[in-house]
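Presented below is the structure to which this report refers.
The complex is shown incomplete by one protein chain, all other protein chains being positioned as in the whole.
Moving on, here comes chain A:
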Amino acid sequence: MVPVLLLHGLMALCAPAIVGRAGRSGFYAVALAPLAGFGWLCTQAPRVYHGGGWSTTLQWIPQLEITLSFRMDALSYMMSLLVLGVGALVLAYCARYFKADARDIGQFAAQLVAFAGAMFGLVTADDLMVLFVFWEITSVLSFLLISYSRTKLAARRAALQALIITTAGGLAMLVGLLMLGHAAGTYRISGVLAAAPGMLGSTTVDVAVVLVLAGVVSKSALFPTHFWLPAAMAAPTPVSAYLHAAAMVKAGIYLVARLAPGFAQTQWWLPVTLTLGLGTMVFGGWVALKQYDLKLILAYGTVSQLGFITAVVAFGTADTAMAGMAMVMAHGLFKATLFLSVGIIDHQAGTRDIRRLSGVGRMAPKLFTVSVIGAASMAGLPPLLGFVSKEAVLTAFVEHLPEPLALVALVGVVLGSVLTVGYSARFLWGGFARKSAGFSELDAAPDGQSVISEFTPASWAFLMAPIVLAAATVVLGVFPAPLEAGIEPYRQLFPHAAESHVHLELWHGLTPALGLSVLVIAAGLLLHAARRPVAGFQRRLPALPTGDYVYRRTINVLDIVAVWLTGRTQRGSLMFYLSVILVTAIVVPLVALFWFETPPLAGFRLSDSPAQLVTGIAMVVAALLVLTAGKRFLAVLLVSVTGYGLALTFALHGAPDLALTQMLVETISLVAFVLALRSLPGPLWNRRKAGHRVFRAVFAVVFGVFMMALAVFSISSRGTERISLDMPDMAYEMGHGANVVNVILVDIRAWDTMGEISVLTVAATGIASLIFVKGRGDRLRSERHQLDTRQLQALRGADSAAHSPQAVTQQLEVARRFTSRPDADPFLLAGRTLAPERRSIIFEVITRLLFHTFMLVSLYLLVAGHNDPGGGFAGGLMASLALTLRYLAGGRYELERATPVNAGWMLGAGLAVASLYAVAPVFFGGAVMESYTFEWDMWVFGHVKFVTAVIFDVGVYLIVVGLVLDVLRSLGGRIDERIERSAAEARKQRSGRGSRIRLTRNGRTMSATRSDDPDVPTGSMVSGDEASEVRQ
């Protein structure tokens, strides 16, 4: 079975290429896959019927006890024959159905052959979950197949409708299957069925069965979800043929047949299946009588027949099992025949509307014959398979007659069958007969009938598939014995199979069933003869809303609700979103806290030390002052005070690592703040109305009080010792580091750190791309080398310009003197590129003194961090601080000089080092992120111990430096550049030159463009260049 599936999968992959190369005739090649499967099945008959079938099992998800198991027994065998046989014929039919220049038929062929494969998988699966997977695959593929005409709204809508309805049912079914599998203790279908007798009577199983039946109802298009099937007429006719005859809708029937031996006795099985089945049969037949489109007549006919078959198969006796399965086969054969015939009519006549078809029967005798066989089989006329199976059904119900349920079923079936004969006759008459001019929309001929519609006879190749199917209908009708033998083992699964009297025979003798058949056929023909009064009667009945209408209204209401809900919740206001989040953050924990019990409060202590109290007061004061700060930088400084206060608190709380890191981070944040916001205006506006301010104040206070309450309660309710009690020893003995915090970061919880440095890298890249817009701006590095020669020369020239007598201030005098010795100071060389008034001699001197010290300390922190306060974060921040100093003292060129590699490279290298460190142990048989220790004696340094976790810290170090470098380059250097440029432009404008004129040489002509850009806001410090960047 698995090779058949693989063959279909492979063919689905190759189909686009085959059809693409060979054109529509490629369908013949594609049809070989199901044909080969069919041929193989034929050779396997003895194995199924004498060997009792077989099964194959492959491991799939052993943790969930889901296996790829397949099983071939009589039921699967019959269904497989139908699926693959009809599949092969439909594919072959496609080769002539599509026009030679049709589009997308390669994909279509792939989907159709995959569909056949999925159906085969569905009917052979022996695992509930595997069955469900195939079930959903057929839903998805039917969606793709129905929407073949992508440009048609009707097709897209029908496809979506089919998908929504069948997957909605499928979800219910999934729950049902899970409940069944759970109750049975196995997901093997054979196992579940074997366990079924012991499961009867349990409510779980009853509910599960109803849920599974919900899936069946949606898939098999039973009332009330029947309407997707007629709408799916938008699909190409071969797809309709396959969907209706052998696939998709038959999946539901198959599942009913599969579960009937075990679960037909459950409480809701018969009520659901009989009511919906018989109701659908009568309803579908009644609606089919109203249709004018041949395909719709057939579609509602299918709805009707599916209800019929479901009711019979689900009835759950040995008699109905035989009769129902025979009906499944008969329906598959005649419905495929009829659909393929309709396709030919549509193809040759250009319409399927019976008001525009007239006299086709006379022009296409072969097609007519085939259709008559199909329709007669549908109506249950002898000597066809439809007659044989319907006789069997009638017999089966007559056998059980004293039972009320059998009586109900019999009445329903007879009523439905009368309608079936009626619409079968309507189909034949509508498709092939000449009609009165009054009915037809065609022009009237002299004899009072309508003219014969245009029809080109179809080729034999086109007719081949329906002819084969019709022949099978006749042959199996006359010799039904092989079919009975094929179904027999399935019948044996039911109780009292030995006493079953139903046999598939053309002639049973004069039985009540035969009488009923005659009655049905006579009544049906009468119904057709009286079609005008019947149509009039149908018109006079009050029109109930159709299922399709109800569905559309429901979807429309959903759409409106969705828009309304989106409009109410996604209001586009950040404040609104934050309020919702914060309110949730308050309410949910509060409710959880007090819902069950209010924990007792523990004692309070004022503080751990007087220093802590003083620091706390300072922090509170600073935080409150932020509220009143009107100036940007004042507010920033006040926030920094809380940050530094926090660092002090850390230090007092026995957390040297935190204190160190917090101190460094706070400093660098402050620098970044000043750099980024220096070009924004000083005052912090507050344009909010007072009402909002009150709301925010109340909200903020409530939130703060709530956080305090949460903290008090959670700290009070701590009942056990902390989990980190063993960590110091673990860190020292297993992580070989005395600094417990550092060992946690690089060893115990190394994955957290890995995630964190990834976030840092992303943030750094985000910063660079927000400022540079085009890329990370790393290419600036290549310009660095020019600085030393040409650029610096020019800058020195600029320096000499500063000596001009216009500059008079004393500070500038000093600055000039300081810059007048160009060759004496190779260090901080690029400080020269700063405007003299921006330089600070003391700062430059201090930087010269401190830079190397800082770098050494940072390396020390990095290496020593495993045992003493420090580590990759602190070390990296220290190095960053040194770089910040260089930048502040010497400007952006100095920063470029100070970094040997660019920021992007550093981030990448950091991630690479960390990742390699993580993966490397695997190659030596260790676990991911495992750390090792090497010890050796070294000449001067004595005994040396090296822990590989330090390598990870090196990665962290590089990333932190890369992040800060990006901050400095972007918020510092790049903004410097902009400010200088806009200042230069402002100078130019002031000096009366007005707007710049850009001259462009274009071949021989010159064109002049004003470079003023109206899009740039006036007064913006960046102009044309920035705006063009944005546009790009």
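FYI, a residue touches a chain if its C-beta (ideal position, glycine included) is under 8 Å from a C-beta of that chain, and two chains touch if they have at least 3 such contacts; residues count from 1.
The criterion applied here is as follows: contacts and distances are computed from a predicted model.
Visitor: Since a chain is absent, check the UniProt entry for it and pick the matching name: "Cytochrome c-type biogenesis protein CcmE", "Fe-S cluster assembly protein SufB", "Rod shape-determining protein RodA" or "Na(+)/H(+) antiporter subunit C".
Guide: UniProt lists the chain that is not shown as "Na(+)/H(+) antiporter subunit C".
Visitor: One chain is left out of this view; which of A:290, A:356, A:400 or A:531 touches it in the full complex?
Guide: Looking across A:290, A:356, A:400 or A:531, the contact with the absent chain belongs to A:356.
Visitor: In the whole complex, not just what's shown, which of A:42, A:154 or A:944 touches the removed chain?
Guide: Only one listed residue reaches the unshown chain, and that is A:154.
Visitor: Just one of A:632, A:848 or A:981 touches the chain that is missing; which is it?
Guide: Of the listed residues, the one touching the omitted chain is A:632.
Visitor: Out of A:652, A:835 or A:901, which is the one that touches the chain we can't see?
Guide: Per the contact definition at the top, the residue touching the missing chain is A:652.
Visitor: Could you tell which one of A:499, A:597, A:726 or A:937 touches the chain left off the display?
Guide: Per the contact definition at the top, the residue touching the missing chain is A:726.
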